[in-house]
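The structure appears right after this line, and notes come after that.
Just one protein chain is left out here, and the rest sit where they should.
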């Protein structure tokens, strides 16, 4: 189930593309160069020179254009070739493909599919990220697995067993699920089986699960809204205390690796500096959790590769529905790299 | 010539599987988890959870069962799934394959083939290992070559030329060979061409080859008794002075790597502590010999891979018969990984 290219995908953090610099990234095997021109705007082009296909990100940003580092062929922000230093202007060759590109929430979004659809599909809105009642942590890295394993990992909270050393023994209770066009979501509450709540977790959950008998119960909602995913925790009074937006962008053509971009927003408590004080702990805690998840999904991918087939035996209904959703929203076939280039 | 799975193969040293711990190993591409339960017994299961195929050796030994580290699916020692924490007992899924498993001589033996044959085929007996007149060294490691190259290396003592730096120039004389159902053996004596006998070697051979004119001649017998191999040295009075048992277990599905398990038993001399004193020297000597053998058989495998075919041009009759034996005892085809799983 290849990912569908007709969506906005984050391909880099804003801070990775400095003024006057270029960065080479990938979407499902397609090499894409992001560059920030003199005017400060970021553009996305096919990352291979029309001449000898060397990556343009090794070149030079020159005002509002990008110059290949080999023979100096120059492209404007729409991908058109505007200069070959040793060739008359009247004989300029075709340029390279340009991608719709938008900067938002500290991310650089690219629309890798049919560019004519980009305008009608909005860049995802991330309400908590811009809200000063919340503090946001940006995290993520390359993970060597198919993006679907990431969705399934997060949505199946029975995998709390994996985090038993970080969180103690907790049991998820699924409260119910909802489904619509292009999305699915599920609610959970949690019961601590044994062990003490760790301090890092308390920061997130506000210690609301301290006593099981308490009627005060937080609810966690995990939602896949193709192609991204969110995880929200509402306290019993309805306050959104944690808001995670996360996206898994395939890197290689076979889509067996992804780069994860996560924005984790935590609501500031009434004594606001408490959160800042506890932040290093939260960073450490979330990093540990993420590392455990990464290890297991990479093992899942390795098993899948060795078997050469999908042997998954799913018993949890919401995950079976999620798999169906990812399949139905996915691309019908892997976009052949040649065809992409012929669109230029 | 894939190895035949209907035999007992050592897959680990006993000391590698601690109480309450699991270890992931491989037999010809099949992932197998060995785990020692609370009662101290070792069991072998297919090393992939029935759910998402992640390796069970990353899980937790829980009493007499093994719990997957991801969502906590639990298997008993026969591979049956006995618990999925978030699923009713009446709906438990199928489990995973179990393998006959026996511990002996400090090794963990597994029968990877047709389990119904395991009972009638005995785990190899290693007489010298349990005999206190002998001191035994356990050694081995992964070697990047087909197991047959190991058999051929050891049985063809004309490869003494390879060890000229360790042993000086020695010439092997083949005295004759015998062959039966599933085995072949050959006898050698040795003549020193030049150089002095090294101290490490003297420990093994008892200096019996000091003078060539001497009638006192040790005889070395190398035997392949499918699938393992032995090398015994008898002194002229018939005493077994050295007794090596060695097995080369294919690791990958293509069987281009193996893990070697060797037990080298040396008869204690009349002044017994002499052997203990000389032991570090013997360890060093045998390690050097083994390293030279490993280097050359890995080069042989690399040549074979590059050629994509067997170009072997054998001129030594016993090796041609050995090759025939390994072929006739081997499996007809590589066991497809799918079929193995379907047996579950």
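We call the chains A and B, going by the order they appear; numbering starts again at 1 in every chain.
The criterion applied here is as follows: a contact is a pair of C-beta atoms (placed from the backbone, for glycine too) under 8 Å apart; a residue touches a chain by one contact, two chains touch by 3 or more.
Since the structure is predicted, the reported quantities are computational estimates derived from the model, not experimental observations.
The omitted chain makes contact with just one of the residues A:53, A:78, A:116 or A:254: A:53. Considering the full assembly, A:69 is the residue among A:69, A:106, A:198 or A:330 that touches the omitted chain. Within the entire complex, the positions of chain A that touch the omitted partner chain are 29, 31, 48, 50-55, 58, 67, 69-72, 84-87, 91, 93-94, 337-338, 341.
In the full complex, chain B makes contact with the omitted chain through residues 156, 158-159, 161-162, 171-172, 174, 296, 299-300, 303-304, 306-307, 309, 311-316.
Throughout what follows, only the chains that are shown with their structure count from here on.
Between the Cα centres of chain A and chain B there is a gap of 47 Å.
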